[in-house]
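Note that one protein chain is taken out, while the other chains of the complex remain in position.
And then chain A:
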Amino acid sequence: MIAFLIKRTANAAFVMLAVALLAFVIFRFFGDPVEMMVNEQATQQDRIELRERLGLNDGFVTQYTRFVTNAVQGDFGISYRNQQDVMVLIKDRFPATFELVLVATVISLVVGIPLGVLTAVHRDSRLANILQLGSIIGVSLPSFVVGILLILAFSVSLGWLPAFGRGDTVDIGWWSTGLLTPSGRMALILPSLSLSTFQITLVMRLVRAEMLETLRADYIKFARARGVPIRRVQWRHALRNCLMPVITLTGMQIGNLIAFALVTETVFQWPGMGLLFIQAVTFVDIPVMAAYLMIVSFIFVALNTLVDITYAWVDPRLRDDAARAGGANG
């Protein structure tokens, strides 16, 4: 088990290094930050000096090594554009993104699971067919379109909910939360709905498939034969047995949601990490872009590693297989 742990951790570290390397290769195509930093009247000499001070003239390997050495110590430098410590910038934005993702996840479970059960139980009813069709639309509509439609309906036409922003927030230590103020909760509704549309349909389809499988199982028939009410069989016994994959999927999807929140955050001007990243791209703010990519990939890698380790712990058979194959979910 210890050998497996070491192997998985080493694996994760290698993935992170590769991400950093890829990020650095990509940055070369983003353009020159110095051109964005100086004003119209700066001379060529000023530009050259600034580039030198930022270390942009150093070789690729030097820049990469310096970045990795500092990043390991949690130092991502300071933002070219905002002139603030990048870690502080990201730390300030993380609660906004995390709350959005959390609420979107809760919505996707609360809405997706009952819908999944309904479509499985009333398999060929009209309602189930409509829901199935709706779920296809939900999967295929890009989330910025959903966001803009929601804004048009609920902000412009009805005037019920704010079109952008996070409302008022309350600070609890370094964590800022919008959940404790009425305007903060109102502001959360549209962005989290738009972020969860895809997730809702995913959960619904998964639950439906699992339910169809489970409902055919023998113990369901026995329960019915024993005279247990049908609703109780469906919603308690059958559903419980379907939830394991749903929980796994939801856990794994959190990384995805954090990454995809970028689009939602741009549409709703949600002051989270994604918005920070988009702006960093526009201004070629390399320290912010690098830190964002590293942190998001760290979340992915950490979730995957945790899931692998949990599986291995639960199921000893996986330990050997995983160790031999060098990690199943790397």
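What we mean here is this: a contact is a pair of C-beta atoms (placed from the backbone, for glycine too) under 8 Å apart; a residue touches a chain by one contact, two chains touch by 3 or more; residues count from 1.
Assume contacts and distances are computed from a predicted model.
In the listed set "YuzF family protein", "Carbon-monoxide dehydrogenase small subunit", "Aspartate carbamoyltransferase" or "Peptide/nickel transport system substrate-binding protein", the entry agreeing with the UniProt name of the missing subunit chain is "Peptide/nickel transport system substrate-binding protein".
Between the chain not shown and the residues A:54, A:141, A:189 or A:209, the one that touches is A:54.
The chain not shown here is touched by just one of A:21, A:37, A:102 or A:299, and that residue is A:37.
Considering the whole complex, the residue from A:60, A:174, A:222 or A:313 that touches the absent chain is A:174. Contact between chain A and the absent chain runs through residues 29-33, 35-47, 49-50, 53-55, 77-85, 89, 92-93, 148, 151-152, 155-156, 159, 162-166, 168-169, 171, 173-174, 266-269, 271, 275-276, 278-279, 282-284.
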